[in-house]
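With one protein chain held back, the other chains of the complex are shown just where they sit.
Coming up: chain A.
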């Protein structure tokens, strides 16, 4: 196929930057979680772009498989924590949780 592998790296870099901007910009805890998922996906794209030149061992693809597993576990735990935070503070807006500042 005639796709330049460097383009995958550039798309991964752009996706990572967008995810980072989401994490910084949003005030909703679940939006921050979405930004983190986007950043993990960008890293997976990088690993797979390199892995297509390593067809015997496929180290990059296996690495990104494990990244996906850890990301799934992280999302489950994070949402449980967000539910608990919502029950305690009655909000999920991150700027309203300022108990230590008072």
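The definition used in the following text is that a residue touches a chain if its C-beta (ideal position, glycine included) is under 8 Å from a C-beta of that chain, and two chains touch if they have at least 3 such contacts; residues count from 1.
What we mean here is this: contacts and distances are computed from a predicted model.
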item	value
Omitted chain (choose from "NADH-quinone oxidoreductase subunit J", "Co-chaperone protein HscB homolog", "Transport permease protein" or "ABC transporter related protein") - UniProt protein name	"NADH-quinone oxidoreductase subunit J"
Contact set of chain A toward the excluded chain (per top definition)	1-3, 5-11, 13-22, 24-31, 33-34, 37-38, 41, 44-45, 48-58, 61-62, 64-66, 68-77, 79-84, 86-88, 90-93, 95-96
